[in-house]
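Every protein chain of the complex appears in place save one, which is left out.
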Amino acid sequence: MAEARAPTLDRPELPELDQESISLGMWIFLASEVMFFGALFAAYIIYRNAYPQVFAEASRQLNVWIGGVNTGLLLTSSLTVALAVNAAQLGKRKLLIAFLLLTIVLGLIFLGLKGLEYSQEFEENLFPGRNFIYPGPEPEKARLFFSLYFTMTGLHALHMLAGLLTFSIIVLLAWRKKITQENYISVELAGLFWHFVDIVWIFLFPLLYLIGRT
Amino acid sequence: MSTIALDRYRQNYLNISYTAKSWLLSTDHKRIGILYMISITLFFFLGGIAAVLFRLELLTPQADLVKAETYNKLFTLHGVIMVWFFLIPSIPSVLGNFLIPLMIGAREVAFPRLNLVGWYLFMLGGLFTFVVLITGGVDTGWTFYTPYSSSFSNSAVVATIFGVFITGFSSIFTGLNFIVTIHKLRAPGMKWSRLPLFIWSHYATSLILVLATPVLAITLGLIAIERVFGVGIFDPALGGDPVLFEHFFWFYSHPAVYIMILPGMGVTSEIIAAFTRRRIFGYTFVAMASLAIAIIGFLVWGHHIFVGGQSAYASAVFSGLSYMVAIPSAVKVFNWTATLYKGSISFDTPMLYALGFIWLFTIGGLTGLFVASLAIDVHVHDTYFVIAHFHYIMVGASVMAYLGGIHYWWPKLSGRMYPEGWGRAAALLIFFGFNLTFFPQFLLGYMGMPRRYHVYAEEFQVLNVMSTAGASILAVGYLLPLAYLLWSLRTGSIAIPSPWGASGLEWQTGSPPPMENFEEIPIVTEEAYTYRPESS
Partner (left out) sequence: MVDLPIFPIEASTIAIHVDLLLTGLVAISTVFTLIVLVLMVYFGLKYRRGKTADRSNPPLASTKIELAWIFGLILLSVGAYTWATVIFFNMNRPPEETIDISVVGLQWMWKFQHADGQREINELHVPVGYPVRLVMTSQDVIHSFFVPAFRLKNDVIPGRYTELWFEATKTGEFHLFCAEYCGTNHAEMIGKIIVMDPRAYQEWLGGQPGGVSMVQAGEELFTELGCSSCHVAGAGVRAPTLAGMFGSEVRLASGETVVADEAYIRESILFPQEKIVTGYDPIMPSYQGRVSEEQIMQLIAYIRSLSGETGPEGGEDENQ
């Protein structure tokens, strides 16, 4: 029995509505993501206000150099993403793939450095698990800082991973000539998501790394 | 009539395929609505059994049926299941999914595959919760207050949180889908000002679903992190703040209660219009009231913390805002009542539910003002008064709206009519049982009986017995529709496309609708609820 399928994305009735629909859907999804990260930011800001000294001291334990380099990498990757979207718009397939690959490389370096940073922090017993040791005063409050730090950067890293995976899939699609000048919405939306991830980092970095260093 | 006989064999979304695969992998919004309907019914009865057990325990002041620990697990699971696995999905995921595309003249929702993913996430979360249920339960209360939940409870807190976390994504995706669908897939001529009020209330609900649920996810996630890694995010012994948890939790959970009532208001508007054969009085005000409730609803969470260590000034602000959020609801009640004026009123089962909704919602909403009043809340907070208040809204209003909607659209969903006599009898039984269960609880609360007590002072017994008696009647009342609705699938009379003569695009296609909803996308030229004047 052949199923009469309701119109779906690959068989739209009114193509232009679908492009806008998906775009709107992504914006709404990003709104929910803002609330997601927003809750963590709120918790962080509230505790930072309650324990300014301890948080500043704990923040100084973070590796601001890695953090800084990562910020630069991420900002650059947003540029490469924008260039990729532009290439897709102009129908330049090879350029699109090149910029997407560049973005993925930059993202992977970010994650690699982040992993390095995490392992450094594990070694210094700063991960808020069983082996947490903190040299300064009020270790429980410092532990609070670190649990928020790991949660926020961890969640961010997961989102980056999701973004990089998406870009990899798009690279494959572009290679197989499935991305055209008429239909490059996947690139646009992945780009949108990546810019969001970037913006989250732009707030994360100063709040977590720079508060103790004036 | 031959057209009706042919109708029976006409291809529709139900008979197009009977395989399990066609149901479990369906991206048809109508089938997904039915999948949700079956799942939430199962959860409703699970949560209901928990309630029966603890209401039986409460027949006597002593602990004779279950011990304290079990009792605590019963009320926790009752709350967790009823809130997240029944009420929040009920109208939106069942009726919303089924009807929104039909009402706006579309063939599908914007993201059909996302819709199916949502149902699977819902079921996965439900599975976690079910496993928790059979492996020992959780005893923190559905509100998970810290540090009890984060550092003291020995029950399956993390597993329960996992379940709720995963199901939360189902909420977010549903809301996202609805918003895009309503924005982008309206039929030609279906302007915003012509949308049925059901659509307006689901739009407002979707805003809350998308924006509030992530906050819950993070809040519960932080408790899980506390438990697993021993950090002190909300534990004062480790520098955390337990009241901060309350703020985060209620920032989601207060808007969540509007997720639980707004769709019911939408259903009520549809039923009142259909059974008075009139446009709802003050359409624009009712539509805007839905949005107002959603927006103001985000600003009142502190009213759960009046005696929780919040500053008196903050409490005063939250109290004032809580009064404000009641006003759009009062506007709706006024408008529904005014719609009856010069209408042509018929008291079929859906109308009985809708009228019951209005009256019980009025009582529930007014008692909301009692608890919003600072001086009274000091006394009644955490007593049975609050329990009575929210059950008047969540059960007296929301569940009755759900049942009313199921009956009203049953011909559309199933192609059959339910037996009207049984329908009315069940509605009246539910109304009576409900009031007997919960009205005494207002009195119990003011007398001072606290919540979550399995043993209580002697003087509270009489009212508790009344409440349990009501609960048993209510339970029978709920079993009736389950029975006769299922029975009607076999023996109910075949439904015509528009058995109530109601306006609305969903009635302009077959009962049940074809897979693609409409043979031709309708073109809308009229306002909503346009009825030809009746001859007197």
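Letters A and B name the chains as they come in the text, with residue numbers starting at 1 for each one.
Keep this in mind: a residue touches a chain if its C-beta (ideal position, glycine included) is under 8 Å from a C-beta of that chain, and two chains touch if they have at least 3 such contacts.
Here the structure is a predicted model, which is why all the values come from computation and not from measurement.
One chain is not depicted; across the entire complex it touches A, B. Across B:G297, B:G343 or B:G433, the single residue that touches the chain missing here is B:G343.
Here the missing chain is touched by one residue of B:F130, B:Y283, B:W410 or B:Y478, and it is B:Y283. Only one residue in the set B:T160, B:T367 or B:S503 touches the chain that does not appear here, and it is B:T367. Note on the undisplayed chain: of the listed residues B:A316, B:L482 or B:I523, the one touching it is B:A316. For chain A, the residues touching the chain absent from view are 51-54, 137-138.
Residues 68-69, 72, 139, 141, 145-148, 152-153, 236-237, 241-243, 276-279, 281-285, 307-309, 312, 315-316, 319-320, 323-324, 326-327, 330-331, 333-335, 337-338, 340-347, 355, 358-359, 362-363, 366-367, 369-370, 373-376, 378-379, 381-383, 443, 446-448, 450-457, 533-534, 536 of chain B touch the missing chain (whole complex, contact as defined above).
Basically, only the chains that are shown with their structure count from here on.
Separation between the centroids of chain A and chain B, computed from CA atoms only, is 35 Å. Taken in their complex, chain A has these residues touching chain B: 1, 3-8, 13, 17, 20-21, 24-25, 28-29, 31-33, 35-36, 38-40, 42-43, 46-47, 50-51, 128-130, 138, 140-141, 143-144, 146-148, 151.
Contact residues of chain B toward chain A in the complex are 11, 16-17, 22, 27-29, 107-108, 110-113, 172, 175-177, 179-180, 183-185, 210-215, 217-219, 221-222, 225, 229-233, 237-241, 244, 248, 251, 514-517.
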